[in-house]
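Would you mind keeping the following structure in view while I ask a few things?
Only one protein chain is missing from this complex, and each of the others stays in its spot.
Going in written order, the chains are labelled A and B, and every chain counts its residues from 1.
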Amino acid sequence: MRRSFTLKCACLAEQLRKYGNLFPFYVPAVLFALVFAYIPMLGLVMAFKENPNLLGAPTAIQGILDAKWVGLKHFETIFRNPQFLNAFSNTLIISFLKIAIIFPLPIALAIVMSEMRNRVLKRGLQISMYLPYFLSWAIIGGVFTAILNKNTGMVNNFADLLGFSRMEYVANNDTFRGLLVLTQAWKDLGWSTITYLAAITALDPGLEEAAKMDGASKWQQIRHVVLPGILPTVAVMFILRIGYIMDAGFEQVFVFYSPFVQQNGDILGMYTYRLIRQAALVPQYSLSTAIGLFNSAVALILVLAGNAISRKLFDRGIW
Amino acid sequence: MSTQRMTVFKPHTSSYRFLMLGGYVVALALSVMRVAYVSWTPSQRGTLQMGMNLLWIAFWLEETVRLIRMNRAQQKRFLLFHKCEGLFLLASIPCMVLDFPWVLLLKMPYCFSLFDDEKVFQKLANGVVIVLILLFVLPFLHVIAVAFSGPSAIVNIWPVDFDLFSLTYVLGDSAFFRAILNSVLITAIGTLISVFAMTMAAYPLSKKEMPFRRTMMVFFLIVMLFNGGMAPNILLMNSLGLNDTLWSLIFPSVVMVFHLLLIKGFFEDVPAELEESAKLDGAGNYTILFRIIVPVAAPMIATVIFFTAISFWNNINNSILYITSNQAIYPLPMYIKNFLSMNPVDIASNNPTLLSYWNNVKMSYILISILPVLLCYPIIFRYLKNGVAMGAVKG
Partner (left out) sequence: MKRIVALAVTLIMVLAMTSAYAQVDAFNVYCVATGKTVEEFNADPIAAMIQEQTGYMVKYDQAPADANDAMTAITNIFMSRSDYQAIVVNKNQFYSLLAMDALKDLTPFIETTTNMKEVIGAFGFETASVDGKIYGIPQKDAKKATNMGIAFRQDWLEEYNAANPNASIPVPSEENAYTMSLSNFRTMLAYFKEKVPQGGSAFHVDMNGVMQESILPAFGIHQEWSEVDGKLVYFVNHPNFEAYLTFMESLFDEGLMTYQATADNDGVVKMLQAQLLGAGKVFHWNAAAIEKTDAHELDDTIGYIGVLVADEDFGDLSKVRQFANEGYSLYTVVPKYASDEQTAAVIDWADKKLNADFFLSMVMGKEGETYTMEDGKYYPILPAFDEQKGIADKFMNGTREEDYANYWLCRTRKTQAQDKMFSRTNFMADEAGVKSPISVMSPNTVFDTYFSGAASEVRTALITSMFSSDGRMALKDIQAIWSANSGVEIDTAVNEWYTAWSGKDTFNTVK
């Protein structure tokens, strides 16, 4: 054991000599991260303290230091509330729906686009597809609420013309999740497709030709040549996507939310927002920090788990 | 003897193929129309149902007859390759009784198999793409139409009561253009700093033998996942004295770990020979990174620049948290948000006509805020297309 230890030390010293001059490359990123991410993270202690009086104390930091430790009391408050369970399960469900439906779509679209011959349509789609990504959720929300409006919206007007009855889409508990998925797909399809399209064009075209000459149908070509080729890219994107499961899109839900959809559409972010903004006299810093901490911890676990799975299946992880 | 038997299976004539396809499309259309039963009279419904049943029976019979005319071996082969056909035969009887028309979908693979693989694919692809283009473009058409319309009109795609008031109002708003300038400044500087920092940090991370690599990965991962919350960030910004300045809108968002990982993944796949030959030539680290590796990784770097720019452009969180008095440096999305949240009473007292055009003005702002993006579009697009096609993210 001592020998391997000294071997390791020797290796380390040698590595440091070899790669030591690369450490300065970290400096800009680490500087920004330390100042603007790690220092504020010290505020996470608020999750374990009584709600500090940041506005009335002599200085705000004094207010944090003066508050007394309460351990896990805030976490208990969060978990005990019956709405929490609903919000939590909704977050998971909506995230899974988004992953299941929206994750494969860009892959399929990239494959279709790479095989297409009609240049006009291909270019047309490329141009129009990337446009929604530029818009923020406030804008998209405004546009879609106007379009889906039951009485004056474009979609319902068209449906009326065809003889269908007008339907409420936004304030409807049953259609809300579909609405979230649809608008998220609308926004994100473009940029995801770029990444996969790039991966496909990087593949060796010879393989596909060979498959064609062997008599494989289009579908078989795709299944056996293209998909395995882009699998590693898919893996990385997938792991990173899993890390964001707990997000489920707060900005998006906030824009479309109404009390009607609480059953299906209430996610952790909305629940937190209501808890803090509407139900208390003074701003609840500790409570919001506690919920944030919970979210982050779950996201960390998910990313690590996703990475381990990806290692096993695809032999490739984030690090 | 077997060759004679085989030729019973005649190649399909063109008319047969199109008849099948045509019949299939009609049947599908009728199924969709059934959902619109709501406003149909009973007699119309009856005719619809009758038509559907006729088509159904026709398909079923056609298939049964075709199968009967084959011999055992051919039948087996046929059903092996066209499993859906077999399913259709079996399932359609109970489905017809229970009135479930969607079982028709099972006929689809067969209908398409009658045609040349490649052509079918191209036609389908074109169809899907046209639908998608419509899906992406229609909301924008709606925005444009409302921006050009008069107040209170119900607009679909084309302007109603053509009226330029809302556009003239927006174009006459100097604060709006100042906000655009702010956004451009923030995006340019922010993207520069962020991409530079991330590229540099990705380089050592991509070297597998780099010491403390795991530690640094964890370091950055924690940055990505954990956030101190609103209050600590405000306090920090205040103690740095950056409140109400342009820097408070840039610095907090510089570290984007997602992009860091994308670049790192790309660097890892760059062939080692490039570096080694450069080292032999005596190049230092900075030269290697910026003169050799970055050009090779150009497609990914370009993509990251693109994503970073969008992220800075759309960010309003920083404005809400750190700007209290200096509203002159509001970036574009925040300016629009602030404008649209105005109290109707205030609008009515400042400018009553504005209130009646409110919806149109909203869409005009959206329209004009997309314009700078659209102007940069061709540049971004051309670079992306060429760069990305040059063998980007390798597997």
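Everything below uses one rule, namely that contacts are C-beta pairs under 8 Å (C-beta built on N, C-alpha and C of every residue); 3 or more make two chains touch, one makes a residue touch a chain.
Since the structure is predicted, the reported quantities are computational estimates derived from the model, not experimental observations.
Touch with the chain that is not drawn comes from one residue among A:Lys73, A:Arg166, A:Arg241 or A:Arg311, which is A:Arg166. Of the candidate positions B:Leu164, B:Ala328 or B:Leu371, contact with the hidden chain is made by B:Ala328. Considering the whole complex, the residue from A:Gly71, A:Gly215 or A:Pro259 that touches the absent chain is A:Pro259. Taking the whole complex into account, chain A touches the unshown chain at residues 53-56, 59-60, 145, 149-152, 156-157, 160, 166, 168, 170-171, 258-260, 262, 274, 277-283.
One chain of the complex is left out; on chain B, the residues touching it are 151-154, 175, 230-231, 234-235, 238, 243, 320-325, 327-328, 337-339, 341-353, 355-356, 358-359.
Keep this in mind: only the chains that are shown with their structure count from here on.
Centre-to-centre spacing of chain A and chain B amounts to 15 Å, using the average Cα coordinate of each chain.
Contact residues of chain B toward chain A in the complex are 35-36, 38-40, 117-118, 120-122, 125-126, 128-130, 132-133, 135-140, 142-143, 146, 154-157, 193, 196-198, 200-201, 203-204, 207, 209-211, 213-214, 216-217, 219-233, 235-236, 240, 251-252, 254-255, 258, 260-261, 265, 285, 289, 299, 303, 306-307, 310, 313-314, 316, 333, 336-337, 359, 362, 366, 369-370, 373, 377, 381, 384-385, 388-389, 391-395. Residues 12, 15-16, 18-19, 21-23, 25-30, 32-33, 35-44, 46, 54, 60-61, 109, 112-113, 115-118, 121-122, 124-136, 138-139, 142-144, 146-147, 152, 154, 157-158, 162-165, 186, 191, 194-195, 197-199, 201-203, 217-218, 229-233, 236, 240, 243, 285, 288-289, 292-293, 296, 299-300, 303, 318-319 of chain A touch chain B in their complex.
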